[in-house]
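Here you go, one structure.
Only one protein chain is missing; all other protein chains are in place.
When the chains are written out, they are named A, B and C in that same order, and each has its own residue count from 1.
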Amino acid sequence: MSEKKIKNIFVQGPVAPAFIAESIASHKSKTGIGGHSIFLGQIRADKINEQTVHAIEYTAYEEMALERMQEIREEIFSKYTLTCMHVHHSLGKIEAGDICLFVFTSAPHRKAAMEACEEVVERIKAELPIWGKELFGDATHQWKENI
Amino acid sequence: MSEKKIKNIFVQGPVAPAFIAESIASHKSKTGIGGHSIFLGQIRADKINEQTVHAIEYTAYEEMALERMQEIREEIFSKYTLTCMHVHHSLGKIEAGDICLFVFTSAPHRKAAMEACEEVVERIKAELPIWGKELFGDATHQWKENI
Amino acid sequence: MDIQVFGRLTEVFGADKITVDPVNDTDSLLKKLRQDYPAIGETGFIIAVDKKQVRENVQLSPGMMIVLMPPFSGG
Partner (left out) sequence: MDIQVFGRLTEVFGADKITVDPVNDTDSLLKKLRQDYPAIGETGFIIAVDKKQVRENVQLSPGMMIVLMPPFSGG
């Protein structure tokens, strides 16, 4: 795997809706696409023991995450007939209601776009070395666990 | 079913990426949401017998489509734990590369959002009285068929 | 008895509305349409009465909204 092929997926802070719009608009010229599937992860204000999550602070082992993501990307492209795939994951403190994950797959036919998107989301959660620290209002915290 | 509950899903012309961004941003205050799933249908410049589709012109039996969509909405909300669901379908002439369908489901947990979105897309294609006329460059056309 | 038509049926009938002599039910309507418009035989279509898709024979009465639709192709 050549170093230059590795794409960055990390963004500091939340994913802005305007960025999502730009990303969608940039596919207008790709007229072989028939369907786009998008997943957005949003920070939920969970109540845990009478405390409310007001933000999640994300850290990652970035070098390993990007290499792993590259492998996932290659496996997804060999499994599904996709036109393109974009992944953006937040780092740093993301407030409840903000978007922390943006997965975007496009394909000639809808089924491939939808199935690939779902698989990428599951694999990001299971395979990328990223950690979320749930911050409560009283300055305490707990480490998020993916279930 | 009370008449006032029926939501319009039809928009004249393509769905603009900026509209999608506004729709996403409007969910920031709903902090019970953990995942959004979005499907976008885009007009594909299909080659058919050496002719290229340059646009699809959509018409619908709107009154029936909106009633049917309302029934689908109610069935989806009773089947999945969703926070909200939005559907927009274009009418009129939509150029290749433009977006003609926007399905947007949001839920506390990602699985419900993704499964509901996929089911809604399939049901829109199978159950709503909408027709696409594929327009070729030489002013001929053919009627689209969902497969 | 006015019947509204959609999609490619507007080309088959050359209009988006046709008028046929009153009939009692949807089976009779189908028979009549196939007789009067042989071209319709080649086109799959669906009948809706009062915005509901008809799957069995339905009695027709004045004021009902009758619609002929080709297979759907939205999305």
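In this section, a residue touches a chain if its C-beta (ideal position, glycine included) is under 8 Å from a C-beta of that chain, and two chains touch if they have at least 3 such contacts.
Treat the numbers as computed from the prediction; the structure is a model and nothing was measured.
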item	value
Displayed chains contacting the withheld chain	A
Residue of A:Gly35, A:Gly97 or A:Gly132 touching the missing chain in the full complex	A:Gly132
Candidates A:Ile72, A:Met85 or A:Val121 - the one touching the absent chain	A:Val121
Absent chain, residues of chain A that touch it	41, 58-61, 63-65, 67, 89, 100-101, 121, 124-133, 143-146
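Everything below uses one rule, namely that only the chains that are shown with their structure count from here on.
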item	value
Gap in Å, rounded to a whole number, between the CA centres of chain C and chain A	49
Separation of mean Cα positions, chain B and chain A [Å, integer]	23
Separation of mean Cα positions, chain C and chain B [Å, integer]	26
